[in-house]
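With one protein chain withheld, the remaining protein chains of the complex are depicted in position.
For subunit A:
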Amino acid sequence: MEVLIYLVPMALLLGLTGLAAFMWSLKDGQYDDVQGAAVRVLSDDDIRK
């Protein structure tokens, strides 16, 4: 069971990474316009220029 010493902190670290990613996306304003984000992905503005 010594393997737990590595595995549990690793699991925690993974979880914390997810949490940090969420916090970053929240701060970045990615939830300010959720409906817009859903439809913007379909627009081809990247090939307009």
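Rule of thumb we're sticking to: a residue touches a chain if its C-beta (ideal position, glycine included) is under 8 Å from a C-beta of that chain, and two chains touch if they have at least 3 such contacts; residues count from 1.
Just so we're on the same page, contacts and distances are computed from a predicted model.
Peer 1: I want to check something: the complex is missing a chain, and I'd like its UniProt protein name from "Sn-glycerol-3-phosphate import ATP-binding protein UgpC", "Cadmium-translocating P-type ATPase", "ABC transporter permease" or "L-lactate dehydrogenase complex protein LldE".
Peer 2: The chain we cannot see is, by its UniProt record, "Cadmium-translocating P-type ATPase".
Peer 1: What is the set of subunit A residues that contact the non-displayed chain in the whole complex?
Peer 2: The list for subunit A reads 1, 4, 8, 11-12, 15-16, 18-19, 22-23, 26, 31-36, 39-40, 42-43, 45, 48.
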